[in-house]
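Of the protein chains in this complex, all but one are displayed in their positions.
Here is chain A:
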Amino acid sequence: MTAALATPALATDGLSVNFGALLATQNVSLDLPAGARHALIGPNGAGKTTLINLLTGLLRPSGGEIRLHGATITHASPAERVRRGLVRTFQINSLFPALTPLESVTLAVCERRGLTRSWLSRLSRRTDAIDEALALLDRLGLGPDAERPTRELAYGRQRLVEIALALACEPRVLLLDEPAAGVPARESAELFEVIAGLPRDLAILFIEHDMDLVFRFADRITVLVGGQVLCHGTPAEIAENPEVRRVYLGSSGHG
């Protein structure tokens, strides 16, 4: 195997952060190859979202390293990480409520292409950027809602806008923080079909509580408990793991 093939899309090495005395993330090491469909599971408070916040630069780690395609990004700014292809969605919708999905996605496309530096040219002339945004919205089935204010859309549609915004940044590694949170069961399966249909070379790390969805869509799973990695493995390995069963039986309160 050549070195380039061996370089993971995203890797962390001994990543840690503490809030005062609380060790929120302890010594987490992860490896995502290109094209990974990697699920991050664990009981509430296990530090899943904290890990995503560390990866995207919203939190500063107290120790450890993050590498994107082999390059260290541990101290890069959040925007810099996005430009390098590490993009996230949010567990609770973080959209542009008064803007339409078309405006929002066009905005993300313009930011990626550096077009927002231009303050004296007409956006309406950038048909290439608008075309790209429309094509992306169509691909996610958001075409009919493209020009309605985002805040008027049904919740499930808004969850799709979350993903559309991230995809418009042309990620190489996509972090999905509970993409189906708050969406009815039938719609969440549809949402995951959309996610499953994303380009194969894209590495995806996703947090999900619904174990059916996790076992259907993940090719690898990491179980996080108390900020530490309990185990990594394929879905089959995780299903067999007695420790995982114990953790999950001990906290049956969530789906």
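By definition in this document, a residue touches a chain if its C-beta (ideal position, glycine included) is under 8 Å from a C-beta of that chain, and two chains touch if they have at least 3 such contacts; residues count from 1.
Keep this in mind: contacts and distances are computed from a predicted model.
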Name under which UniProt lists the unshown chain, selected from "Glycosyltransferase family 2 protein", "Branched-chain amino acid ABC transporter permease", "histidine kinase" or "Ferrous iron transport protein B":
"Branched-chain amino acid ABC transporter permease"
Specify the residue from the set A:10, A:51, A:169 or A:204 that touches the hidden chain.
A:169
Out of A:37, A:88 or A:159, the sole contact with the unshown chain comes from A:88
Residues on chain A facing the left-out chain by the touch rule are 56, 78-80, 82-83, 87-88, 90, 94-100, 102-104, 106-108, 110-112, 115-124, 126-127, 129-131, 134, 146-147, 165-166, 168-169
